[in-house]
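Input: one structure, supplied below.
Left out: one protein chain. Kept in place: all the others.
Take a look at chain A:
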Amino acid sequence: MTLPYRPISLGLLAIAFSALVFQRAQAGGSHYFPPVSDPVVKEECGSCHLAFPPSMLPASSWKRMMGELTNHFGDDASVDPASAQHITNYLVSNAGDTGGRSYSDKLLRGTSPSKAPLRITELERWVKEHREVPAWEWQHKEVRSKANCLACHAGAERGYYDD
């Protein structure tokens, strides 16, 4: 009995190719940022705005942000010390220059971790990607704020920011 080598090799090739594509999609070759999976972080960081994926900022940013929660972009967002420690650990270990490195690749290009930027929407790459969004769209009452990713990116809660 001879094996049908051609179909088999073609099949293997197809599998290898889709695995590659899938991996790229997973690694967010472009616009995938794994959403927050920790329930405490989701609750404490996701009530007023979308719980932003930790891979969107470097660890230095998260440390700085968690250190000044009493003035969180003008709001007092302080949490109890135990939660703060838990949240900081999660954000820092999944940040764009630590555990989340493979996802943040492009977004953090041109950003210096030593500057510890606080606003994702001021990252060089973010500004470039959104340069075509007109002012009236940001002011639309369903959008209200640049922090409202979900208004335009329907898959934002699942980590997808392509559209």
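The definition used in the following text is that a contact is a pair of C-beta atoms (placed from the backbone, for glycine too) under 8 Å apart; a residue touches a chain by one contact, two chains touch by 3 or more; residues count from 1.
The rule is short, and it goes like this: contacts and distances are computed from a predicted model.
Protein name for the hidden chain, per its UniProt entry and selected from "Putative heme protein", "Alpha-D-ribose 1-methylphosphonate 5-phosphate C-P lyase", "Cell division ATP-binding protein FtsE" or "Branched-chain amino acid ABC transporter permease": "Putative heme protein".
Touching the omitted chain from chain A are residues 47-50, 74-77, 142-145, 147-148, 150-151.
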